[in-house]
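Following: one structure in structure tokens, then a few remarks.
As you look at this complex, bear in mind that one protein chain is not there, while each of the others sits in place.
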Amino acid sequence: MSVKGVMSGERTGRATRGVPPTVTGRVLWSLTVLGGCGVAATPFAAGAARFWANWMLWFLYLLTLALGALFLVALEHLVSARWSVPLRRIPERVASLLLPLVAVGAVALGALPVLFPGARAEAAADPHLAGKAFWLGAPFFSARVMGCLLLGLLPLWVLVRGSLRQDLDRDPAFTVRARRFAPACMAIFALLVTEAAFDWIGGLEPEWYSDVIGVYLFAGAFLAGLATTTLAVLYLKGRGRLGDIRFDHLYNLGGFLFGFTVFWSYIAFAQYMLMWYANLPDEVHWYQARIQGPWLGVALLLAALHFLVPFFALVTRDAKGDPGRLRWVAVVLLAAHWLDLYWLIFPQLGRTPLGSWPELSFALLFGGGTVLWLRGAMEKGEDMPVGDPFLGEGLEFRL
Amino acid sequence: MNSAAASPSAPLPDNLRAPALTVGRVTPGSLDDQILAFPERMPPRKWYIAVACTGTVMTLGLAMIGYTLFTGIGAWGNNSPVFWAFDIINFVFWVGIGHAGTLISAILFIFRKRWRNAIARFAEAMTIFAVMCAGLFPLIHVGRPWLAFWLAPYPNQRGLWTNFRSPLLWDVFAVSTYFAVSAMFWYLGLLPDLASLRDRTESRIRKPIYTLLSLGWRGSASHWQHFEKAYLLLAGLATGLVLSVHSVVSFDFATSVVPGWHMTIFPPYFVVGAIFAGFAMVVMVLIVVRESMDLKNLITDFHLEVMNKVILGMSCLMGYSYVVEAFTAWYSQNSILQHTFLNYISGTYGWAGWLTICCNVLVPQLLWIRYCRRSYPWMILVALAVTVGMWFERFCIIVISLHQDYLPSAWHNYRPTLVDYGVLLGSFGIFFTLVLLFARVLPVIATTELKATLPGAQPSHGAGHGAASGGPHD
Partner (left out) sequence: MTDLNAGSFAVLGLFDSPDALMAAIPRVRARALGRLEAYTPYPVHGLDEALGLRRSPLGGMVLVMGVLGVVAALVFQGWLSAVDYPLVTGGKAPSSWQAFVPIMFEIMVLFATFTAGLGMLLLLNRLPYFGHPVLQSRAIRGITRDRFALAVEADGGLDPAAAASARSALEAAGALDIEVLPEPAAGPLFTAEGIQRTLAAIVAACVGAGMLMYWAVKLMPVLPPMSHILEQPRLNPQAPSTFFRDGHGMQLPVPGTVARGFLPFPARTPEAAAGMVNPLPVTRAVLARGRSEYQVRCAVCHGALGDGVPTLTAAYGAKPANLLAPANLALSDGRIYGTIVLGKNAMPSYAADLAEDDRWAVVHYVRALQRAQHAKDEDLP
């Protein structure tokens, strides 16, 4: 497969077309169904709060993952990056997760009466919450969430669908349109991530507030999107697809992973240090619930997985472009992002971190479901955006 | 433009075609002749006039500073409860201006944006001068500046150590580190250019000076290898500094409990604001430089346009920060915080709040229009508005939050004195004088870096090698 071949319309070499039933596929389906059974049993055997906490966690996890991938696509259009053009199809496919997430999010609204003090009727009587009871209440909350989820489909429509169409009609007008739309996409993205952070994370403890949680969730989201993209790129490369991707491209992916690991750590530490320093009662209780007692271990594990391990694993130049290194660091980062959301949400449930069959079932259901969805998505369109006028330049990119 | 990238079915539309980074034929030799000639010959008369003007303003400022040292801080308007005013506003303002230079030279280097090469040297120099201006203020705003060395943790007869828990001490370390790193980064970049100057001159005075300063640089390949590695590492480290230094400056405010100061978004918000203000200053200075030194073939319209796009992007991020802060003030249901935020737009200094929002968020939106991004009057208008707006933003944060905080019995308005204005103006005088001196004495464009990215600069052999020889952008 050569650049010229790609440009002239040759299919990017691929082992199979469509998804034939393979052993892996069957195993995935079985695990997912098994997870589904566990999930269905959770509200009865482990309590409604547990069920909803897990559902919310996975909804936010996949939402941030998909939004992070979409951000990567929009960013490339915004700054007219060339090196990432060959890779762009991957995050576009990952972003397609936003479609089923609308339904998952709608179901997640069921968590409101269970986990969100502000959404209950008593909130109007609480003097601290009375002034914003209408904001925290179920009707407005639900409207905001659904509105944002639906709004998130707009960039998906413009950027991803347009990119897939460009495969077929090779019209550079899409690239111009995408470039023009990218700023609006950024604005939508800012709105969505900030709304998700303030509503879903902040709403769990409505008396607490921190204006950087939007940025915090963005950092985690971008990292998750990058990690998923990296894993998918390496997976496809291992399958013989995306053969033209070289050290130079992987190095840039690794560089982004490294840089945003540092960025996430910086935001996380800044928020913690500022609240620790001022020691104000209405802020500190949120951290006390998360770093005292048994939760301290989770917090330390989070710091290790989300900062120490990826930082030192990717600090050298060679490591940033090494496929093996990138693969396991991406896995660690995805686990760390899950742990991050767990650490944000689960202290609502109690002083002891809960981890047992419900969490495992949800992981099987949603994790399996995501892998199944992405396997299907990896067959959409070509593996590279063959219609993009800058594909050649991107493939020839050198550090 | 690399023709292999064009799709066979449709030619590349004009608005996708990336402009060249240099206009006309530029060779390494012509580049040297154009840029290195400036330090070698006498400057034009307008340079002398400019230095005279900025020098006068600088002298005025230094006189005002001297008066303050002689008389005491009572010469300023600081008083209870507004204990920090122009001094800290100016400090934060100038540190912020410095960040654009580091972003251009370090962060854009990491991202391999080649358009940075023509402007990096100047921007780095501006960083160093801005940090020098900034460092002046913490020194003179203490009651006894001659005891400023007490900030250093050395064993002393007082038996005291410095308070490492104070953000003001973190500032000392952060700003000094920033200055040291920026100076080292700048000097290393200058080394090959100083070597060029050394080899071009026969003057008995200049040659020894350039020889000494260039440390005997000879362009050997093994030296370049280590040099490039050091430069890349320094760029990466300086990137970390851009984030951390202005975050530490923001900690001066955010670690306190003053309403309107204790907002967790301050660290990234301040960094964005710094880049914003810095780019505006860089744009203004570069316009003057490219016109007066006739560098339009190297600092092209594309450079200015892309810098304006960065300004626009930062303006949107500032808008986001303002919205989130205002929302959080309401969401907190904290009446004192809400009162402070209302003070930003109404009350004694409400005019400053509106000025900030207009200058920082509204006026830069003009840059959505392509014509404005390329036309001097509009660019300068936006850049000036941003400079004023960012200064006033710090004014709002400091003065408005302090003049009415928790205890109404302590509320009091603030009036700056003439000495305050004099010192502020003087800092601009110091900055621009240093910039003019730099332009006279050292190459304003990093000729070596630019040479390496000219068309034909790198070997073009084989499919397995070579950056696209025509690829000026990335």
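By letter and in written order, the chains are A and B; residue numbering begins at 1 in each of them.
Here is the rule we use: contacts are C-beta pairs under 8 Å (C-beta built on N, C-alpha and C of every residue); 3 or more make two chains touch, one makes a residue touch a chain.
Everything numeric in this text was worked out from a predicted model, so none of it was measured.
Checked against the full complex, the one of B:Asn90, B:Ser196 or B:Asn360 touching the unshown chain is B:Ser196. Of the listed residues B:Trp76, B:Trp217 or B:Phe431, the one in contact with the hidden chain in the full complex is B:Trp217.
The missing chain, though absent from the display, is touched by one residue of A:Arg177, A:Arg317 or A:Lys380; that residue is A:Arg317. In the full complex, chain B touches the omitted chain through residues 27-29, 32, 69-70, 72, 144, 146, 149, 153, 159-167, 169-170, 173-174, 177, 180-181, 184-185, 188, 192, 195-196, 198-200, 211-212, 215-230, 233-234, 237-238, 240-241, 244, 247-248, 251, 448-449, 451-452, 456-461, 465-467. One chain of the complex is left out; on chain A, the residues touching it are 269, 272-273, 276-277, 279, 315-317, 398.
Everything that follows uses one rule, which is that only the chains that are shown with their structure count from here on.
Mean C-alpha positions place chain A and chain B at a centre distance of 34 Å.
On the chain A side of its complex with chain B, the touching residues are 3-4, 7-8, 80, 82-83, 128-129, 131-132, 135, 170-173, 175-176, 179, 183, 186-187, 190, 194, 198, 202, 209-215, 255, 259, 262-263, 266-267, 270-271, 273-275, 277-278, 280, 282, 387, 389-393, 396-399.
Within the complex, the chain B residues that touch chain A are 2, 4-10, 12-13, 15-16, 18, 110, 112, 239-240, 243-244, 247, 251, 254-257, 262-268, 316, 320, 324-325, 327-328, 330-334, 466-468, 471, 474.
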